[in-house]
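Here the complex is missing one protein chain, while the rest keep their positions.
Here is subunit A:
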Amino acid sequence: MAEAGRTVAEAPATTAAPRSFELRHLGLFVALALLVGVGLLTRPAAFATADNLVSILSLAATIGVITVGATFVIIGGGIDLSVGAVMALASVWATTVATQEFGPVVMAICAILVGTGAGLVNGLLVAYGRLVPFIATLAMLVAARGLAQRMSDRRTQLVRTDNQAIVDLATTRVLGVPLLVYVFALVVVLGWILLNRTTFGRRTYAVGGNPEAARLAGIDVRRHTMLLYALSGLCCGIAAILIMARTTTGSSTHGDLYELDAIAAVIIGGTLLTGGRGTIVGSILGLLIFTIITNLFILNGLNTSDQLIAKGLIIVVAVLLQRRNLKERTP
């Protein structure tokens, strides 16, 4: 290259203005609207009720919180397979007899610390131990699940009645909506701010998009990577509080295959698995699409196996559509 002596034309001036928020997520909104339409047509009486809407949101809340953390990790170029298991471990740890002695606040703090701690271990292994994220978090998945079984003797641990405040998150309603939905909303808003308005968010895109450039620009890529996994763990801890509230239990079986739902939601939402690109809003829309499908299948009394098939198809279609989109944008 760099053949001197000849003039080179300016790079073609593309008209690619930065896509506005609405346009970027248009496809997801259309899909969502279609699903709502299907709901209204098939089960007009049951679908469009406030109760059903609240149940969709409650259902989405737990995985939703995890999805926010997963979005950060994936934009940062990693993957976290351990989210479901870490959430289960946090829920078990917070509902042990010893922890429950100290009341609901300590239980919540315990869940958050356990989640963050597990995430930190993931982060240390990936960033400083140079383990492939897939392997490090797979190991954490297996180990956390095992530890949860050990702590609980494979028994479901009930939240004691004197710690009812935890369960109140699911039962107390403000303006007809349970508190845990507000927690979910708060996590989404905080996550959005962190990703779009802070140096941390900007560096996350840089680390995922071009780690070498980030390193040479003076960003501590390893520390940042570690923090991303810790953040994902923190979200698992919060999700553990929500699952305790909804089920009134802590159990080693909580959150089975949540990692797949979370990753699927992030992918449908347009985040690249290779990192560097993606949005929180997209992930949440992806999650809502998934949750509404589940809801529609239940309302229509359809087979849950068919539901899984439908979800699988949606992942493939979503990714194919995005790839076409991507090609249009990058000449």
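Simple rule for what comes next: a contact is a pair of C-beta atoms (placed from the backbone, for glycine too) under 8 Å apart; a residue touches a chain by one contact, two chains touch by 3 or more; residues count from 1.
Quick note on the criterion: contacts and distances are computed from a predicted model.
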item: Chain left out of the displayed complex - its UniProt protein name, from "Acyl-CoA dehydrogenase", "Sugar ABC transporter ATP-binding protein", "Cytochrome aa3 subunit 2" or "Aspartate carbamoyltransferase"; value: "Sugar ABC transporter ATP-binding protein"
item: Which residue of A:Val105, A:Ile135 or A:Leu216 touches the chain not shown here; value: A:Leu216
item: Which of A:Thr49, A:Gln164 or A:Thr198 contacts the chain that the document leaves out; value: A:Thr198
item: For subunit A, the residues touching the chain missing from this view; value: 1-11, 13-14, 16-18, 197-200, 202-203, 205-206, 209-210, 212-220, 222, 276-277, 330
